[in-house]
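Only one protein chain is missing from this complex, and each of the others stays in its spot.
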Amino acid sequence: MSFRTYLLRRILHIIPVMVGLSILIFAISRVIPGDPVRLALGTEATIEQVEQLRHQMGLDRPLHVQYLNYVGGLLRGDFGYSLRTHRNVTKDLLDFFPATLELTTVAMLISIAVGVPLGIVSAVKKDSVGDHASRLIALGGVALPRFWLAILLQILFAYKLGLLPTIGRGPAPPVAITGLYLVDSLIVLDFRSFLISAKHIAMPAFALSVGTLAQIMRLIRASMIDETRRDYALAARSYGLPSNLIVYKYLLKNAFTATLTIIGLSYGFLLGNAFLVEYVFAWPGLAFYGVDALLFKDFNGVIAVTLVVGMAFALVNLLVDILYGYIDPRVRYGER
Amino acid sequence: MTMDRPLLEVKALGIHLLTYEGRARTINGVDLSIARGESVALVGETGCGKSVTAKAIMGLLPPNAEVVSGSVSFKGRDLLRLPEPEIRAIRGRQIAMVFQDPSTALNPVFTVGEQLGDVIVWQGAARAYPRRRGGDIRARSIELLRLVRIPDPEGMLNRYPVELSGGMRQRVLIALALAGRPELLIADELGTALDVSVQDQILGELTELVRSQGLSVLYITHNLGVARMVSGRIYVMYGGEIAEVAPTAAMFRRQHHPYSQGLLAAVPRLTGTIGSGIEGRIPDYIAPPPGCRFAPRCFARMEVCDRQPPPVVEIEPGRKVACYLYGGHPGGG
Partner (left out) sequence: MTTRAAEWGKMWFRFRQSTLSVLGLAIVVVIVGAALLAPYIAPHPRHAGSFVNFEASLKPPSRTYVMGTDDAGRDVLSRVLFGARISISLGTAVLVLSVVIGVPLGLVAGYWGGRVGSSIMRVTDVFLAVPPIALALAVTAALRPNLTNAMLAISFAWWPWYTRLVYGQVLSIREEQFVEASRGLGAGPMRIAFREILPNVWSPILIKATLDMGFVILTASGLSFLGLGAQPPTPEWGTMIAEGRNYLPGYWWAATFPGLAIFVAVLGFNLLGDGLRDVFDVHIEQWRTGS
């Protein structure tokens, strides 16, 4: 099957998966033992008030009717009403999503920008002291609890050294175009604002990136070593090509394609850990909102966050597949 | 005198491979020489060390290989003792290798044009020397592709290896090897991964090319038919040693070493009975027999064969055998 067909199938595949996910999450959220309505209104609320709100929110209807109403709302872009923030969840999502997008993207960029070069160096200088040291650091990076690291960083850089702000995202830049502070401040060339935002994002992004960074480093290293053993690498040497060319052009491109799919998967773990890191740093993102929704048992919020996270994950994987096909002609031309 | 000096001369080459199971004495005193413009075949079964010899010449031995003795003289210089930058200058430009499996020897993620262009530009130099312009590179690439009889060379430049047939890929490999205008070509099992008819065609074209360009070639093969077709002299290799060397026609008329005889008898013919094989297996390189390495499988085995390695006997000018059957006491001629 051609690459285009493959991509089309992938895109179409997302739909039933998302539907399935919505059913799953919806079903889970309705299993709540507590009564979220009562929780939202507080203990002073009368029974009539509780019943009224319950009716208003359609919670007294049978489950499948509730689900269909919900999906209907989704298709209109309406995620429902949050019992916690007393606002439409859609509005909440729009407010909180850019922060998480910015955080995860920066974290991913850090992971790649640091992980890939370290992996290459480690592979090229295989079995040297530097190699062993970086491998150990990489193993440590994966094992480090992200939230613990976040706390330690907070203590060190914010509390003790006062170099970076403890929590939060900082003030918004003067213009809000994308909702990504770093991008917006650059667009209007406001470098002061950029610096402030950068300082705020530094620790959370770093704490978030550590595990993925380590994984990428190990993977690049393993892939590069694998590629060095291949025939075409030997052939390239036999033509007298310089080793730098071989390593940074010939080997790297092949090693990178192997790593690409894992990068997509790592993004998933990055998203997952975002819940913890955002919580520690009070980073006003989707994940932070999600944790609050969880603690409060605001089910509309929980469902919405889960669906958005699932969608984001699926899109990233799709992007990775497209990129993979672009880089590796074997995928495009149908050979495996 | 310079005309008489061979282009490549391998003397008493000894290589050990350090493996998980121990030290393998893979190459045990190999002598080989190739004159200018000569095509020589190195024939032997899988595992006899032919590829290791080829890699030693190119300086591409794996990291666990140790050269314990001998020399590889190319135009008077010992390649084994040259520093890496100098060897790299020789690779591609003076000696080039054509690899055996076209489906793995080409980088899958770059086009033919890109790979060819890189080789043309870098040709064994630490910096691109001489600096060539894009137009020149393209012209030279097309010229090379034409040389190996590729139809539509311009279109081929933009193709990826995955789009090409086995035969086309093999031709591209040959073009890559010829890009630096080498004097010596090493063809490692050329065409074994291809259909027989395609292999035939390519070998025929290559022989013609070699002749017209005046190249020296070392053909490494396990296929006697191929050896007969392409070479003027044949070296028969067994167990990391040269068993026999002779001009091709003479070798096919009469073989001296029992192993060579066995090889020829093993080739199936269209008439007569099915060819017979040679019983036994290749020697254990980690604990090789103290005497002749072929002795355990040899029908003419004598007591002296197990005790000491046989001397090399020159039967006639250009024919040598390492076998006790042709005289010689251990350690002498």
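Per-chain residue numbering starts at 1, and chain names A and B are given in the order in which the chains are listed.
Here is the rule we go by: a contact is a pair of C-beta atoms (placed from the backbone, for glycine too) under 8 Å apart; a residue touches a chain by one contact, two chains touch by 3 or more.
Treat the numbers as computed from the prediction; the structure is a model and nothing was measured.
**Q** Which displayed chains does the hidden chain touch?
**A** A
**Q** Which of these, A:99, A:112 or A:314, touches the one chain of the complex that we don't see?
**A** A:314
**Q** Could you tell which one of A:77, A:117 or A:272 touches the chain left off the display?
**A** A:272
**Q** Please pick, from A:79, A:194, A:250 or A:299, the residue that touches the omitted chain in the full complex.
**A** A:299
**Q** So one chain is hidden, and I want to know which residue out of A:76, A:160 or A:229 touches that hidden chain in the complete assembly.
**A** That would be A:160, which touches the missing chain.
**Q** Can you list where chain A touches the absent chain?
**A** Missing-chain contacts on chain A: residues 13, 16-18, 20-21, 24-25, 28-34, 135-136, 139-140, 142-148, 151-152, 155, 159-160, 268-269, 271-273, 275-276, 279, 290-291, 293-295, 297, 299, 302, 305-306, 309-310, 313-314.
Here is the rule we use: only the chains that are shown with their structure count from here on.
**Q** Using the average of all C-alpha atoms in each chain as its centre, how far is it in Å between chain A and chain B?
**A** The separation of the two C-alpha centroids amounts to 53 Å.
**Q** Can you check the complex and tell me which residues of chain B touch chain A?
**A** 58, 60, 88-93, 96-97, 99, 101, 104-110, 118-119, 122-126, 160, 162-163, 173, 176-177, 179-180
**Q** Report the residues of chain A in contact with chain B in the complex, numbered from low to high.
**A** Touch residues, chain A against chain B: 230-232, 234-242, 245, 249-250, 253-254, 257, 327-330, 333, 335.
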